[in-house]
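Shown here: the complex without one of its protein chains, the others still in place.
Chain lettering (A, B and C) follows the sequence in which the chains are written, and residue indices restart at 1 in each chain.
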Amino acid sequence: MQALRWIVLLPLIGAAINLTLGSRIQRSVGRAGVAVLGSGMALASFAIAVTGFLKLRALEPESRLLLDNVLPWLHVGSLNVSLAFQLDPLSAVMVLVVTGIGSLIHIYSFGYMDEDPALWRFFGLLNLFLFAMLTLVLGDNILVMFVGWEGVGLCSWALIGFWYKDHANTAAANKAFLFNRIGDFAFLCGTMLLFWSLAGLGHATLVFRELDTVVGLLEGQALWGVPVATLATLLLFIGATGKSAQIPLYVWLPDAMAGPTPVSALIHAATMVTAGVYMVSRLHCLFSLAPFTLNVIAVVGTTTAIFAATIAVTQHDIKKVLAYSTVSQLGYMFVALGCGAYAAGVFHLVTHAFFKACLFLGAGSVIHASHHEQDMRRMGGLRTKMPLTFWTFLVSTMAIAGLPPLAGFFSKDEILLKAYQHDPLLWGVGLVTAGLTAFYMFRQVFLVFFGESRAGASLDPHASAHAADHHGHHVHEVHESSAAMTLPLVLLACGALTAGWLGIPSALGGNNLFTEWLSPVFASGGEHHGVEHEGLELEYALMVVSVLVALAGITLAYLVYLRKSLNADTFSRIARGVPYRLSFNKYYVDEFYYGTVLAGTLALSRALGWFDKVIIDGVVNGAAASVRAVSILGGGIDKVVVDGLVNFTARAFNGVGGALRLAQTGNINAYVYVLLIGVTAVLLAGAW
Amino acid sequence: MEHFLTLMTFLPLLGALVVLVLPRGNANLVRWTALVSTLPGLLLGVWLFQHFDRSVATMQLVERHAWIPAFNVQYLMGVDGLSVSMLLLTVLLSPLCILASWGIEKGVKGYFALFLLLETGMIGVFSALDFFLFFIFWELMLLPMYFLIGIWGGPRREYAAIKFFLYTLIGSVLMLIAMLALYFANTPHTFDMMVLMEKAPTYSHGFQAWAWIALFIGFAIKIPAFPFHTWLPDAHVEAPTAISVILAGVLLKMGTYGILRVCFPVFPLATQEYAFWALGVLGCWNIVYGALCAMAQKDMKSLVAYSSISHMGYVMLGMATLTPEGMNGAVLQMFNHGTVTAMLFLLVGVIYDRAHHRNIDGFGGLASVMPIYTGFVTIAFFAALGLPGFSAFISEVLVLLGTWQYSKPLAIIAASAVVLTAGYMLWMLQRVWLGPVNEKYAGLPDMNWREIVTLVPLTVIVIVLGVYPHAVLDLFGPTLVALGDTVSSAVPAAAQAVLR
Amino acid sequence: MDLGNAASLAYHVPELVLAGGSIVVLLLDVFTGMKARLGEVALLIVAFAIFTIGYGASAQQGYLFNRMVALDSFALFFKFLFGFTTLATIWMSTGSRELDGEHPGEYYSILLAGTLGMFYMASATNLLMAYLALEFVSLTSYILSGFLRHRERGAEASLKYLIYGGVASGAMLYGFSLLYALTGTLDYAELGHKLAAVAAVPGNGAILFIAVTLTLVGIGYKIAMVPFHQWSPDVYEGSPLPITAYLAVGSKAAGLALLIRFFYPALSSAVGDGTWTALHGVAWPTLMSVVAMVTMTVGNLTALRQQNVKRLLAYSSIAHAGYMLMGFVVLTDGGLRAILFYSVVYYLMNLGAFAVLLLVVNQTGREDIEAFRGLAWRGGAPVAIAMLIFLFSLAGLPPFAGFIGKAYLFAAVIEQKMWLLALVAALNSVVGLAYYVRIARAMFLDQPVAGDPEIAVDTSNGVLIGMLVAGTLVFGLWWTPVINFADRSVVFFGN
Partner (left out) sequence: MLGMSMTTVGLAHYLFVSLVLLCLGLFCVLTRRNAIGVLMGIELILNSAGINFVAASRFGSSGFDGQVFAVFIIMLAAAESAIGLAVVLGIYRRMRAIDTSRLTTLQG
């Protein structure tokens, strides 16, 4: 189907135009010009995506696959990949999410960025991101996917550092890119391993649908004593942890909040960070071959989930809270994947996309209204001032908290169920996380929208330095945001409300449309199908429990932050305690990474730089007898090397030259001496 | 086109002579003449690109004339896929460099005459098939290079120039010895490379061993491979922009080109034995070492110089593998590095022309001062750190793929460099272009049309080759496959296995 | 063909021309007032001599004066070389400021006489003749090198040269006498045959070796090979510049000619297919290859530190003697051909360098590198470029003739698989570049400082330099005629 490429290309064209001529358009046509161009491209590709989806649905479930082979890309040796896009149920879901939510966020951005002079750049980059993300999702082989994979990294770099004049932002951007690169490095190795192992079996391919059929051959293959499948999947999963902010590579995501809020919503909540989830489920056939890896994934997922949740509990920055909640929700998705419940993982991905995007945009609306105030302790009482924002935000919060019948309830419960079936321990942790989620999300709601306005309130030492400069702002009247911003909020809220109904489990009389839609994809993946009958009671039980836990979390939050009835005694004690500080300082993971990895690398590089300048070069200069070498030696640090290598070589030439000149005394008698000595030497040589 | 290569090679020389006889006063006339005299080469290059037969590995456009019968030296020119790609690179970069040298004020005539002479030397090296002729062209480049750095270079230009000169000369004298030894290795004595290749199986093992090493050192100095690399940072830092471009864009490639052109086909046995250590391991070391050193640099140019060392490591590594993926990747990397590094040096030149220093910590926030410039910089940097969609990604992936099959540890080490590369590139980007505006340079003008013209073609190529690499890959595909087979077939497969 | 004295004269025209010429010049000086034009006269005489050489070249070859001298291609080649050397020397002398009004009569007539001596050195086939020729050249050189008597350096150079030369030739004589005592003959060819027998006798090996060594002293000092080189830097520096060039090119080549002529027939025997084997029991090829290596190394390393360009060129010429010896030790036609080729190239580039130096000395009155500072930027661009070509040719870089010459020498060595020699020579040429570049750098990279005079090129020197440049360039790219000439000239009598 030719049209597929346009899903990808339209945003690219938009990006190209906006990034090259954007500034002119903005000057001549006006801000609306660039916005319309950008959003228009996004919407257009959304439209095409929808038609594609409809086409797909028209087909037989087994034959649901649309291909668009753009051009042969690389055909070298046994490697043969082409720039081709494929639309199958899985990628269709992703494409709809990306383009759909993407379009909404484009529209929203026009409202949110209304003061920014470089609007053209912003829309250009957003479009570019859509392009990359869609390439990632639609690519029909690993290499094309990798193009998108790194492409989104670039865009996220550029958008996090969008306000590049502040070094904090650019630093965050670089951090994000570098941590992603670490993942990409593993991803690359995994790909190569996979490719060559298959090539060894006579099936050199990187095309997904071919992989699905041939990876089975890897059974029993081993490298360095480790099953190839396990090794490859582990490497690929490290890649996923980089993109999807899982332990150990999650640290970049919270910092990434430095970017404009729409970016956080689009890239760091709804789409890019789910790339890892998509990749794993895209390669589920391979992963299913490696139970060990799946267990690792499940464990990492749960750990991340609860770990991030505990951090989120104590953050003051409205976006930081959401960021950590994203990390934790992604953890959920990986739990699902780890349990082999790919459909469940993707389902949660979708629902999460809706409510988390909505939450971020809501937060953005708040931040925008309160003049870029991000500290929740200076908010409050916005319920009345910005009702639309409040209600949408509330809906999404309930959704993420997993209250029925909202989206989060169905997706999360399906995961918890699968987790329980896999290993009750996972379920337990997941449950606690759910409780925490409910707690910190409602904590946020209460702090931001209820109570009195605390705008400009003075803060404790933990406060971000913004206090002073934002002091003046709170006199401004806070009011509801413009339509461009609220409309997407409403739509997303509806999504958060209804998206879950796609996957109402049979237990609740639904006919899990979503899983069914994906079943042709995951059919081959050894997905545990249809819950056994005696599982039904269990399923109900779990639902009830999780709902109760969620309610408990909410109540606690209510008591602490609204009624403040618990605040005084219990929490102040915890607040001074180690757990609080640990959580507040994000368990000092950043500091750890900085102290070890980064510092180490820099030190090494500095050492080598010195080595190169002083020693390698020094030796050379010595050999060249350049005076400079000698001076380096004079000031040189390493006496051993100095005396050992360079001085010697230096003398070898420079010295000899001088010595020979000294021999030329100018005294004729001496010359004759030398002559005589020469003769004798020759004669002796001859005699010997 | 009987004398195609002759034309291509000597038209610039003709231009040089014209430049020399022009009146002293009129600098612009000189500049335009120089520019014009590089264009025919470019056009011929385009023709070559269209009409080159991509399906065969044999030499094309061969010209053979007796030159010195008494010494059996021939004027023998010809191109195969390998040389064509390098020729294209040369004729492409030369006009751009002339444009980039527009600002030269001192000794204009001399400068451009030398530059054109240099171009003749480069084209000659890539199209000579008689070893003696090859050597003459090879040496011919030393003189102009020495003076271009030494007269028009930076403060420590004299030191850098002589260092470059002596370094390279050591390499060439070793090459000379090996060349003459080869000459006598056959009867009738000959310098004809194609004959030398045919007779490859007849050379004794010992002879192959030492001759390979002698030639390798000669070429490794040009690459430059650790530990023969220290001339490069100095030369780059001191050389004027355009010369840095040529140096990194073309001259470095001659090292690897020479290895592929001579060492591989003529000494397949020795290649099999030494490739792993001399090319594979050393190349890998180049990659990581160069990247780490780059991170420590304070001067933009020396950072880029070290990044060149790092990127040339991929070429060595790719060649070592002898796999189609690896070798194609290597040669493609030669081409891509040529274009990407050219961009980097041109861009550094832009800021140097305005601020007259290149100290990385001396800037900041240029993005808001020079947006267009920053746009190009971003593209160039991400291209350099091998971002997919840009040309360098293709070549690096191919090299890594080939290497993985050849030796997994090397592949992993080499792949790890993607992180380091991103590290130093982004760090530099952040320190120079991002962040708060440095008031000292708030008034800098953005790029002018000339600078943009020099960069646009390269940008286009970098992107196009990222999307459709076969535009270039097809040129040398067959050649390299044939070459790889020649070498691999030189020793039994069992022995190869041992080398892993 | 083996002619007696009277019959030989017909084949002896060039020598006669020179002899007559040197007298004529003297007479003109004494009896006419044309001091100023003596240079031109001498020039014509030499030109005529060269013409007669070419004229006689086609004649049948053989021995003259009862096997005292040989008339063969080898001799002819060197006679041409000496002829042209003298030509260039006279040319430079006429344009040299330091020689203005310095008794041109004596000067030119002695110069011509010295050339005559060189002719005999190249063609002598008899120890006596060799000795006479050598002394002839030496004596004239002593005078020429000290010709500027008012200059202290000149006198000193002359005396040192004289003493050193005296001792050296004394040693050589003693060597000759021993050879004579051993064989009872002075004729090279006979020596060759008899020595083969003598060497076979057990006891004689040692004496033979002593004799050879002592002989080597005399010849080695002429070509300034280590360890018999020490006179040359001082003499080169002290002499008038044209004479320095004359000694550096002419008498060095003459020494080489003598060396080859004597060692090949007398101390080795041809085995056909263009190779020789050394006299049994006397390992002079090994000895000489060591000497060659030492010579080039010492020459180059010492030159590294020189400030006076004249002196620097002196050391460089020592190094070049070492290079040329490479062709001597391999005992093949190829080696000899390489030497002949190289001496032509060496003639071009070395004389060229001296010619430019002369120009600079004339106009600045200085001989040190400083005098070249910024030469290209003060009017001397053409000269500077010429100098550059000569220097890089001396350094052996393509596309200049020097590279080709060096290539042939290397080829000869490598053909015999003497890797060590080849390697040492290769590294030496790198060292060589290091100091040639110092001058190039001064001319182009350094800026002139206030007070450095403008350099203008006068016609006579300009033409000379131009021709030498042309030669250096053309033979760098197309040297077929030279190599063929050299090839034909390897033929020599005496064996």
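Convention: contacts are C-beta pairs under 8 Å (C-beta built on N, C-alpha and C of every residue); 3 or more make two chains touch, one makes a residue touch a chain.
Values in this document were obtained by computation on a predicted structure and should not be read as measured data.
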Contact set of the excluded chain (shown chains only): A, C
Which of C:29, C:234 or C:367 contacts the chain that the document leaves out: C:234
Full-complex contact with the absent chain, from C:157, C:241, C:298 or C:401: C:157
Chain not shown: contacting residue from C:101, C:203 or C:272: C:203
Residues in chain A touching the chain absent from view: 661, 664-669, 672-673, 676
Chain not shown, touching residues in chain C: 127-128, 131-132, 135, 139, 142-143, 146, 149, 152-153, 155-160, 162-163, 166-167, 169-171, 173-174, 176-178, 180-181, 184-186, 203, 233-234, 237-238, 305-306, 311
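Going forward, only the chains that are shown with their structure count from here on.
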Greatest separation from chain C - chain, by CA centre: A
Intercentroid distance (Cα basis), chain C paired with chain B, Å: 44
Distance from chain C to chain A - Cα centre to Cα centre, in angstrom: 78
Whole-Å separation of chain centres (CA-atom averages), chain A against chain B: 37
Chain C residues counted as touching two or more neighbouring chains: 434
Per-residue overlap in chain B, given as positions that touch at least 2 other chains: 166
Chain A contact footprint on chain C (complex, rising order): 159-160, 163-164, 167-168, 171, 206, 209-210, 213-214, 216-217, 221, 226-228, 230-231, 233-234, 283, 287, 290, 298, 301-302, 304-305, 431, 434
Residue numbers on chain A that touch chain B, as the complex places them: 19, 23, 71-79, 83, 143, 146-147, 149-151, 154, 157-158, 161, 164-167, 170-171, 174, 177-178, 181-182, 184-185, 188-189, 192-193, 195-196, 199, 223, 601-602, 604-606, 608-610, 612, 616-617, 620, 624, 626, 628
Of chain B, residues touching chain C in the complex: 67-71, 135-136, 139-140, 142-143, 146-147, 150-151, 157-158, 161-162, 165-166, 169-170, 173-174, 176-177, 180-181, 183-184
